[in-house]
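Only a single protein chain was left out; the remaining protein chains are all shown in position.
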Amino acid sequence: MNFKLKKNAKILVFSTEKISDPAIDMAGLLKLHYPPTVYTITIPCSSGIKPAWILHAYEKGFDGVFIAADGTDCIFGESCTEKTGKVVSMTHELMKSKEIDTARLRMAALCSVCSEAFVKHIRSFNEYLLKTLHSDS
Amino acid sequence: MNKDKRIIDYDALVIGAGIAGGETALNLANNGYKVLLVEKDRSIGGKMILLSKVFPTLDCAACITTPKVSEIARHKNITIFTESEVTNITKNVENKFTAQITKKPRYVHVEDCTACQLCEKVCPVNVRDQYQFGLIGRKAAFIPFSIANPKAAAIDIENCTLCGACEKVCPTHCIDFTMETEYYELHAKTVIMATGFNLFDPLEMPRYGYNQYKNVITSMQMEREIAPTRPYNTILRPGDGKVPDKIAYVLCVGSRDKTVGNPICSQVCCMYSIKQAQLLMGALPMADVTIYYINIRSFGKGFEEFYQQAKGMGVNFIKGKIAKITEKENGNLILRYEDINEGVLKEAEHDMVVLSVGAKSNPTAKTIFDNGTLKFDQLNFIAQSDLMESPSKTNIDGVFVAGTASGPMDIPDSILSAGSASSEAISYLIQNELA
Partner (left out) sequence: MKNRIGVYICHCGGNISDYVDVEKVRQAVEHEEGVVLSKTSMFACSDSNQNEMVNDIKEFGLDGVIVASCSPKLHLTTFRNVTERGDLNKYTYVHANIREQGSWAHSDDTDGATEKAIHLVKAAIAKSRYAEPLYTNQFEAEKTIAVIGGGIAGLKAAISLSDKKSTVILIEKNDKIGGHTAEWGDLFMSDEKGNELINRIYSDLAQRENVTILTGAEVASSKGSIGNFTLKIRKRPNNESDPMEIMEVNVGSVVVATGFDHYVPQKGEFDYMINDNIITLPEFKQLVDKSTGNRLVYKGKEINNIAYIYCVGSRQEDGENTYCSRFCCTSVIHTAIVAKKKFKNINNIHLNRGIRTYGKQELLYSESLELGDIYLQFDYNNPPQIATEGKKTVVTVKDILSAGKELTLETDLIVLVTGMVPRADQSIGTMFKLPKGRDKFFNEIHMKLRPVETVIDGITIAGACQGPKNISESVNSALSAATKSYSYISKGTLETEPIVAEINQDLCVWCGKCQEACPFDAIEKQEVNGKPIAIVNTSVCKGCGMCAPICPEDAINLIGYTSEEIMSMIDVLA
């Protein structure tokens, strides 16, 4: 693959309306900075993400996809964790078949106040993506 | 008296359309009650709508107040009278309240005004703008402030020269000098007093030199200087337009001070001063901000952390009471104070001084009820007849108090107090229906 050198990696975040998106909002409120090339699409629950969406994002040029999962806080029930995990493993299979580095998909459970955790995850993901996709070595 | 009085009927009368009165009106209206909301000013939203940002979230006050205000203004169960005063209330034998209301003319038909500001441009009169706390001027034909509700022009008839220029230029012909004071007699089942507070007038403390030294301003003036709809679009000292770089805050001006008749703590000044200090540090990165305090009272949710954050940002906190302020020729100010931590008298020079003025009771609340039937405490706040069990109850059954009319409080406490008052009022209405 042919990537240009970038200052920041392009990351698509899937957040959830009631749980993880408030945390991302709060990161903004607290002015905890993260790269502006991080874009969020908000959905009701992380277990409703279709693997096809994630693959579409890589195809269109996103370096990474980050699932800000509900974890056990999910308002739709405890099975969310397991089901979001399944979405990730289904996507990993598809990524492998397309020879995409599976580490370009990350998931972490974020509570509604996990702003610092979100920024930490994103920064380290950004570093990883820059190192693996955009370094000149 | 020979007035043309119109008789009107509502379930509830809410006096005062600040954040507490507005919240009370909304709670009642959302449960189907018809509310008359009476406001003496030209806009609803009270003092909150004029603030910059709020502590400790640093939400912009306008951003969170305007939607609330428009929800109130649009609610089908709420009728708003601005520029109106309740002059008398009596309780009759059927347990109903009769209120006399005077609605002053705005000389503008609000529904036709598009807020185009052409009248403002042609008006030849210049007076101090009370909505910017005197920092700048305004016209006699004017829109009170940019996020006022209703957002419509008004004529300040006291200062108007009746030149008629505004009337000629108005594209919708909504300016009407024939409007007259209207008188209403209201019948209501319950009354909620949300008459708010008054800011302490620093002229009562000549040793701080307010109005005498140009670079001594009040905290409310500073609120306006840092608000999004601010008058100067930057922060500067009024004396010479210089951007200040050594700003002092004097806390407890008019609070915790028996000599000015206000022995109590105003509850909000520490926090709003810390907030302003944080905003100033952000806006003027090179500026020094010093807060002179007696005790820092950061007692609410997230407040202590906000105080620690300000310390971390480099705001100076000096435990000391200011004895006197004097002015130098260049407009700078010398503060003489006792540094309590070191136990010595000191002097410090600042180029701008902000007086963190406290909250006092609003005396107009006292004039409303017939024959002083409504009870007040020794500081002229509305007395709470059962502070522990029902904090919004007054000595009159069916009359409730919301927000700072009963004592100083911050915004969340005002909202809770309004929730409490509306809860009692709804219960009262339901109970009385059945009786």
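So that you can tell them apart, the chains are marked A and B in the order they are listed, and the count of residues begins at 1 in each.
Throughout what follows, contacts are C-beta pairs under 8 Å (C-beta built on N, C-alpha and C of every residue); 3 or more make two chains touch, one makes a residue touch a chain.
Quick caveat, the model's predicted, so the values are computed rather than measured.
Asker: Decide which residue listed in B:37, B:54, B:247 or B:333 touches the omitted chain of the complex.
Answerer: Only one listed residue reaches the unshown chain, and that is B:54.
Asker: Where the complex has a chain not shown, which of B:115, B:199, B:284 or B:396 is the residue touching it?
Answerer: Here the residue in touch with the unshown chain is B:115.
Asker: Hey, which of B:125, B:264, B:284 or B:396 is the one touching the hidden chain?
Answerer: Candidates B:125, B:264, B:284 or B:396; residue touching the omitted chain: B:264.
Asker: Considering the whole complex rather than only what is displayed, give the residues of chain B touching the chain that is not shown.
Answerer: Contact residues on chain B toward the absent chain are 19, 23, 27, 30-32, 54, 56-57, 59-60, 62-64, 66-71, 73-74, 115, 146-147, 149-151, 227-229, 256, 263-267, 295-305, 308, 319, 340-343, 377, 379, 384, 387-392, 407-409, 411-413, 415-420, 422-424, 426-427, 430-431.
Asker: Footprint of the hidden chain on chain A, which residues?
Answerer: Given the touch definition above, chain A has residues 8, 10, 12, 18, 21-22, 24-29, 31-37, 39-45, 47-53, 56-57, 60-62, 73-77, 79-80, 83, 86-87, 90, 111-113 touching the missing chain.
Simple rule for what comes next: only the chains that are shown with their structure count from here on.
Asker: So how far apart, in whole Å, are chain A and chain B when each is placed at the average of its C-alpha atoms?
Answerer: Measuring from centre to centre gives 45 Å for this pair.
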